[in-house]
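Note that this complex is displayed minus one protein chain, with the remaining chains in position.
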Amino acid sequence: MSGPTSTRATRAIGIATIVGLIWFVAFGLFLSPDDAVQRKGVRILYIHVPSAWLAYLAFIVTAVSSAAYLWKRTRSLTWDRLAGASAEVGVLFMGITLLTGSLWGRVSWGVYWVWDSRVTTTAFLFVTYLGYLAVRGLGGSHEQRARRSAVVALLAVLEIPLVHFSVEWWRPLHQQESIAKGKLQNLMLFSLFVGVIVFTLLYVWLVMHRQRVLAMQDALDDRGLEFAIAERRQEASL
Amino acid sequence: MVLGLDLVEQREAVRSRVGLLGHSNGLYTDLTITENVAFWGATVGASAEEVSAAVERMGLAGRLSDVPVRKLSAGQRRRTALACLIARRAELWLLDEPHAGLDAAGRDELDTVLRAATAAGAMMIVASHEMERAGALATRMVEVAGGQIRGQIRGQESGTP
Amino acid sequence: MKTGFVILSYVATFGGIAILVAVMMRRARSMSARLPPEDQPWT
Partner (left out) sequence: MTSFAVTKLVAAKDLRIELRSRVLINQVLPFAAITMVLFAFALDQDDLLVRVAPGLVWLATLFSMLVVVQRSFAVEAGDGALDALRVAGVPAQGIYFGKAAALAVQLLVLETLLFAAAFVLYSSRFDGAGVFLLITSALAASCGLGLVGTLYGGLTTGTKGRESLLPLLLLPVVAPVLIGATRATEAALGVGRISMQEGWAWVALLVTYALLFGIGGSIGFGPLVDDTA
């Protein structure tokens, strides 16, 4: 598993993540009992709930590092790359949340999608951060990209409460969903707990690697740029 | 220090007193010459007289001034942009290849206008490939290549630009 | 039918992550080859 972006730290976290994943799948699929109410359906929740929390964590990290980039004293492209890497991993987890959520909905109520406030806000977040990643893809220098995406990330934070509040008013939370969460026995709670730990490790591991890949990408762009300038300077002095 | 302002601390303040004219003229093509110049004048609260004086000095007065910018020639657009600089009381002009894209007549018109402006006291830094034309205008010339100053062609070392 | 969906959610989640990680690692290897060590401060 050790690649060019690996260090002792990522290797340690990587191993811990893999061990955790094996535990998680074992508990999630086999060791934990069926739920009294929804029998097997609860196993999907073991992925759905942690990935939702990790997606929110990822977007908080993106917002904080965007603010750190914009603040004069702590301005550095590392913050920008961390914001980008965390947003990418966040979108991945949000995608998993939506996928497992709709599978769980299908299993529990026989319908893939339900227009209640939480699911709608999740979908909104997914699209918003797809927009954020599209903004990161625009041209311009690294500093322009960093500044532009930092502002968009902070604007996203401004939008979230607005959307959540208006969607909450529009379609209050479904009753069944809150009941299902209510009575999880301890073994199930433990699976959920393992899920959160493992997903957090996975998130950290992914972000560390992704951030270094972005750093290399920037370095490659800069090399390309320097080469062009050097060539022009040489050309001018002929 | 530029125009008495420290470029590090007062970056924003110096902008309003400097006029940059690059390849794009920064005009609203749907509006007429007078409307464009009046708009730019209004950003510094210039009076109607100042606006018409600016249009006058750039040789755009009369019927021409009510023509939408999109119908103008490149030379006329360039002069409209310069009129906007005058209307917004820019003291230092930074002109990037002002002659680019103009025909011979347009260049002569531009030279007379630039010479009149410097006579009226405007300070100008012109970047141009056309040595003879720029040479005729400049009181001091410096050759720049590959981002470094190569040499001083004419004009005193120090003293007024 | 329910177990099918459960298995699907696990396979899709961890299969997807595994594929993305493989792609990322491959791109990292190709980029790292073209970059001198000083551009990779973590090494």
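Per-chain residue numbering starts at 1, and chain names A, B and C are given in the order in which the chains are listed.
In this text, contacts are C-beta pairs under 8 Å (C-beta built on N, C-alpha and C of every residue); 3 or more make two chains touch, one makes a residue touch a chain.
All of these numbers come straight from a predicted model, not from anything done at the bench.
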- request: With touch as defined up top, name the shown chains that contact the chain not shown.
  value: A, B
- prompt: So which of A:15, A:37 or A:135 would be touching the chain we can't see?
  reply: A:135
Task: State which residues belonging to subunit A touch the missing partner chain.
output: 70, 124, 127-128, 130-131, 134-135, 138-141, 143-144, 147-148, 151-152, 154-155, 158-159, 162-163, 165-167, 169-170
Message: Contact with the hidden chain only, please: which subunit B residues?
response: 12-16, 19-20, 22, 24-31, 35, 39-40, 42-45, 68-69, 88, 90
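As a working rule, only the chains that are shown with their structure count from here on.
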- prompt: CA centre of subunit A versus CA centre of subunit B: separation in Å?
  reply: 51
- request: Provide the C-alpha centroid distance between subunit B and subunit C, rounded to the nearest whole angstrom.
  value: 55
Field: For subunit B, residues contacting two or more additional chains
entry: none
Task: Could you list which residues of subunit C touch at least two other chains?
output: none
- prompt: Which residues of subunit C touch subunit A in the complex?
  reply: 2-3, 5-10, 12-14, 16-17, 20-21, 24-25, 27-29, 31-35, 39-43
- line: The subunit A residues in contact with subunit B across the complex are 232-237
- prompt: Any idea which subunit A residues touch subunit C in the complex?
  reply: 3-5, 7, 21, 25, 28-29, 39-41, 43-44, 47-48, 51, 92, 95-96, 99-100, 103-104, 106-107, 202, 206, 209-210, 212-213, 215-217, 219-220, 223
